[in-house]
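Below: the structure, in structure tokens.
Removed from the display is one protein chain of the complex; every other protein chain stays in position.
The block that comes next holds chain A.
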Amino acid sequence: MSHRVGALLGRYPALRLGLLIAAPLTWLVAVYVVALAALLVTALWQVDSFTGDLERTVSLENLKTVLTGELYRTVTLRTVGVAALVTVIDVLIALPIAFYMAKVATPRRRRILLIAVLTPLWASYLVKAFAWRATLSDGGLLEWLGTPIGLQSPGYGLSAVVMTQAYIWLPYVILPIFAGLERVPDSLLEASGDLGGGPVHTLRWVVLPLLVPAVIAGSIFSFSLTLGDYITVNIVGGTSQMLGNLVFVNAGAANNLPLAATIALIPIVVMLGYLAAVRRTGALDNL
């Protein structure tokens, strides 16, 4: 019997492949595609403003609201701006750290740094966000450190959100850049120096071009994770709102699930746009 099954599988490679990926594929379809489809469908429904009941009729009313509403445009721009700023800050911090880890540090120091980068990932997101809340508060650590040199804590608000998010997502940016740098052979850096290229030239013409895929991989993490965040904004954002807050409020307090679903489509569209733009540069070919 088992012999015959083996022969059958050997004869039909498609059957073999099908059996192999059936389980993960089912999971992927059920959890990912169906959930996304449900989101899309929900976005087309309405809520009866009088009774608060869900009306399962298709209409583009929500879409129109979101596309034309001043509030949504402002919040979208703010959210994308914050995500972009967080990404730029993270990449700027991650590059030198990753370079030191991959190319300069002794193996022992590299291990220590790697652990230092990874450890915060084990701590709860909430703990980290509240730690920043304490740091940024009146009489908090930042004020205590900043006052003697004439600096003030930014307090709660958008800049606090940027700082906190940049901190929380930093490991996700360091790790791919570190991995990308490790793949760059030392001899390439030596060759650049050998041909007369100083450190700046080598960085500009050899290291950075080779790192583009890794930087983009890291930026996808920090950008998309910031785009969907609402907890940090609630904790250190003061009165400012991001897209996540609008979703949260509409799905909860405002009892308007369809509108929440429509708003949730915005970061998805933005992310798809970002990926398409990245794809055009050819950077994803090397992932």
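In the analysis below, a contact is a pair of C-beta atoms (placed from the backbone, for glycine too) under 8 Å apart; a residue touches a chain by one contact, two chains touch by 3 or more; residues count from 1.
As a working rule, contacts and distances are computed from a predicted model.
A.B. asks: If you look up the hidden chain in UniProt, what protein name do you find among "ABC transporter ATP-binding protein", "Helicase HerA central domain-containing protein", "Chemotaxis protein CheW" or "3-isopropylmalate dehydratase"?
C.D. replies: Result for the unshown chain: "ABC transporter ATP-binding protein".
A.B. asks: Among A:Ser192, A:Ser222 or A:Asn256, which residue is in contact with the omitted chain in the full complex?
C.D. replies: Within the whole complex, the residue contacting the unshown chain is A:Ser192.
A.B. asks: Of A:Leu9, A:Ala105, A:Leu210 or A:Leu225, which one is in contact with the hidden chain?
C.D. replies: Missing-chain contact among the listed residues: A:Leu210.
A.B. asks: So which bits of chain A touch the chain we can't see?
C.D. replies: Considering the whole complex, chain A reaches the absent chain at 185, 187-188, 190-198, 201, 205-206, 209-210.
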